[in-house]
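All protein chains but one are shown in place.
First chain written, first letter: the chains are A and B, and each begins at residue 1.
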Amino acid sequence: MAKDIEISTSEAQFILEALKQNGRLDGRSFDQFRDVEISFGREYGDVTVKMGNTKVQCRISCQIAQPYEDRPFEGLFLISTESSPMAGPQFENGNNTGEDEVLCARIIEKAVRRSGALDVEGLCIVAGSKCWAVRADVHFLDCDGGFIDASCVAVMTALLHFKKPDISVLGDRVTVHPVDEREPVSLGILHIPICVTFSFFNPQDTEENIKGDSNSEIAIIDATLKEELLRDGTLTVTLNKNREVVQVSKAGGLPMDALSLMENCHKAYTITERLTEQILDVIKKDDAERNKYATLLSSENARET
Amino acid sequence: MTTIKVSTGVLTNVDGSSQFECRDTKVLCAVTGPVEPKARQELPTRLALEVVVRPAKGVPNTREKLMEDRLRAVLTPLIVCSKYPRQLCQITCQILEAGEDEGEFSQKELSCCINAAFLALIDAQLALHSFSSSVSLAVLKESGELVLNPTGDLLKVSLSAHTLALELTDGSKKVANVLLLDSNGDFTDAQLLKVLQVGEQGCLEQAQFMRNFLAAKITDEIVRTKVNDNGN
């Protein structure tokens, strides 16, 4: 992800040598994902995700817009991932055409939007004329590797957390009820894709990698910034709890044996399961926290059915 | 005084950073600099500033551009620009929570941006001329009451909204200059004077709070390094 920052030769050699001896700078094992810390802001759909020093904020907003002519029954959904110098000096302001930025944006786009994680048909208000336009703004606050993985968790958690104002439709007239008047409604989330990024290192020379049979390439999960700078190749696997591969992106880089790539996919699945659980858990806890008094205020009678 | 939450040194990859929270508005600011600028940004005798304000939602548009311009106008006289000729300082403010209707107002965000940027500059250890502090104010519609650092809901029922930024001297006990007074809406000159008066009081109190925070942080850091020295 970084062009301008360089790592000193001695440090680079140290990291690579450590990897050959099964060690990482932060003491993690090769297939250990960093702990993910998810916190919510004041409003619905404001989520900050921290993984080590990496920090990403996602903010969901919505407004009423006109649907595309060729898709009258679907709402609009846009994910904007723009980087700024805040995350590190390697990011330029307003320049999102860098290789890594494009790849990152495309992978999140494919993982979340293309895979239909958000039910866009549920965003339709009046077919052909009015629909909700949901926008996810991903802000990269601090970069220590793993932007794709962190952003994906942030976007999905924020989508699950977000609530849009309730509406009622009478003919062609649409009334938007303010949040204090009517309970806002959640978005329809069809599945939760989770991205897991692997970084590959080649401990031997290139010929052994291409011609040899030893398959001794090193694969580590969730690289930090320094590891990302030194890696020879990368693979991002996106899975969901239903054992579906949502997206895989190994855009070149170190050639890797097909079987070891499959193995990586299976490793990613266990992480996916765990993260999905964690996301649903924090959402539930936050929901309970926000609706502490809901049962007190409820005028519902305990009825027998 | 309005409760504010301040923290500095929150980001790892920049030279200085701070988070400033005032009621329902929260801003994160990062400062990188002095660094080598691109050829077109370079100023032969002084430090060039690149100021960026990024909104919580949506794409940056003219509103953010205006805020950037105001922020630059406030910060330029504070920084000792002549100390860093042909260098660049990037100041990026990310609004985390706007706390006001973004379509109509930007006062609260602007005052928080100013404070956050100032603290981040201190954290980045850039040479500054003097201390500064900024508050937002609103004159309410019905009562004509003047509110310091109003909430977003109060802004909605206000007749006029103001942002005030002051340069302070003498241990931040005296006002040296008005750096910015940005007013929107209907108001009389008497009201404006009142705004200045109340704002000044608010700025001074807030400045003391910020100074105390910085002092505590520095003492803490020095004590910690001393302990470490002894330990080794």
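Assume contacts are C-beta pairs under 8 Å (C-beta built on N, C-alpha and C of every residue); 3 or more make two chains touch, one makes a residue touch a chain.
In this text, contacts and distances are computed from a predicted model.
Protein name for the hidden chain, per its UniProt entry and selected from "Mitochondrial inner membrane protease subunit", "U6 snRNA-associated Sm-like protein LSm6", "Ribosomal RNA-processing protein 41" or "Protein farnesyltransferase subunit beta": "Ribosomal RNA-processing protein 41".
For the omitted chain, the shown partners it touches in the full complex are A. Of the listed residues A:78, A:210 or A:288, the one in contact with the hidden chain in the full complex is A:210. For the chain left out of this panel, the touching residue among A:105, A:124 or A:279 is A:105.
Among the residues A:36, A:254 or A:275, only A:254 touches the chain that is left out of the figure. Touching the chain that is not shown, out of A:112, A:156, A:235 or A:271: A:235 (per the contact rule at the top). By the touch rule set out above, chain A reaches the unshown chain at residues 97, 99, 102-103, 105-106, 109-110, 114-115, 206-207, 209-211, 232-233, 235, 239, 243-259, 261-262, 265-266, 269.
Please note the rule applied: only the chains that are shown with their structure count from here on.
Between the Cα centres of chain A and chain B there is a gap of 31 Å.
Those residues of chain A whose C-beta lies close enough to touch chain B in the complex are 41-43, 46, 53, 55, 57, 59, 61, 80, 82, 84-89, 93, 135, 137, 139, 141-144, 225.
By the touch criterion given at the top, residues 11-14, 17, 24, 26, 28, 30, 32, 35, 50, 52, 54, 56-59, 90, 92, 94, 96-97 of chain B touch chain A in their complex.
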